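Note that one protein chain of the assembly has been removed; the remaining protein chains are unaltered in position.
Letters A, B and C mark the chains as written, and numbering starts fresh at 1 in each.
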Amino acid sequence: MVEIFKGGIPVIPTLERWYEEFKFEGYGAMIPFIGIVRAENGIDGLSFDLYLPMLNEWFKKWANLPDVKIMMAHSFGDVKVGESSFLCAVFTKHRKEGFKYLEEFVEDFKANAPIWKYDLKEGKRIFVKERAKKLPNAGILSKGE
Amino acid sequence: MVEIFKGGIPVIPTLERWYEEFKFEGYGAMIPFIGIVRAENGIDGLSFDLYLPMLNEWFKKWANLPDVKIMMAHSFGDVKVGESSFLCAVFTKHRKEGFKYLEEFVEDFKANAPIWKYDLKEGKRIFVKERAKKLPNAGILSKGE
Amino acid sequence: MVRVEFLGPIEKEPMEVDVKNLKELKELLNKNEEMSKWLKECAVAVNDKIVSSLDVELKDGDKVVILPPVCGG
Partner (left out) sequence: MVRVEFLGPIEKEPMEVDVKNLKELKELLNKNEEMSKWLKECAVAVNDKIVSSLDVELKDGDKVVILPPVCGG
């Protein structure tokens, strides 16, 4: 299951919990990824909606691989500049498969996880469509199709 | 400068310090790498020697890149199973260059950092030559050359 | 009745509609011009599985969700 937090993720306690949970499990490499909200375009932060049933369904295929353990946390609601909205960690026996899994996982997450991001400006949420990626078979209910 | 610790690295406090230091610096991605000592071949742990003058010199070229911040810590002496001997973190604006830098940095570290690793068995250090990598121009003082 | 939910930035309340398949739902939703624009960009899931074809029958109690382009992280 994806770990879900309202607002910014408690990054360090979460990493600590995962590290302690798996440090004796024979994984030689732990590679986390921490997404930090940057101050750009005059935003105060970002805000997120998630669709949890499909998010957990999407995550299942990553959670049950034989040679890697992947943990993930994500925020919903408002996340301020300097806070983190996305955290994951990949545990593998050796580093090389860790690099590979981390990149594949994060890219799949960006393309397919049912999450919507908004800029936060003066308390208002602004959806930036240009930044978002269409899901598979997008447009299937469109008139022109 | 590489941060050096006697024995296992305090992983979580070190990650916390780095995260707090750079979270407002405009980096959107923090990607750490945590090397964990695995129980294998009946070892109780690993042990390390470092040659600090050349380790810091090697690290300089990674510490002063314009578009990435790289932090690193390493142990010397004995590190038990479940503890960590190597920790680094790459901070970049976007994730893709973070993946690239992390992998390049860690591979360069493995091939060129002047560090020697020993298995620890019953309190004794055993050097495993097969696991080690020759440095550039190795063999230059050899008779046959 | 089939429940239709609009996710993320689509500002529209869930609907309960009487349709027998996705083709009928398509006709219905495209009557609204604003929605029609969204549908060009949106994926569609029936009972939380994304569909790749309009040849999907819908039965009482099914749930359809309309998923705009995503951007997590």
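Everything below uses one rule, namely that contacts are C-beta pairs under 8 Å (C-beta built on N, C-alpha and C of every residue); 3 or more make two chains touch, one makes a residue touch a chain.
Only a predicted model underlies this, so the values are computations on that prediction, with no experimental measurement involved.
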Among shown chains, those touching the left-out chain: B
Sole contact to the chain not displayed, among B:Tyr27, B:Trp62, B:Phe86 or B:Tyr101: B:Phe86
Absent chain, residues of chain B that touch it: 35, 48-51, 53-54, 57, 74, 85-86, 106, 109-118, 127-129, 131-144
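Note that in this section only the chains that are shown with their structure count from here on.
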Distance between chain centroids, defined by C-alpha means - chain B, chain C (Å): 50
Centre-of-Cα separation between chain B and chain A, whole angstrom: 27
Contacts with two or more other chains, residues of chain A listed in rising order: 35, 106
Multi-chain contact sites of chain C, meaning residues that touch two or more partners: 73
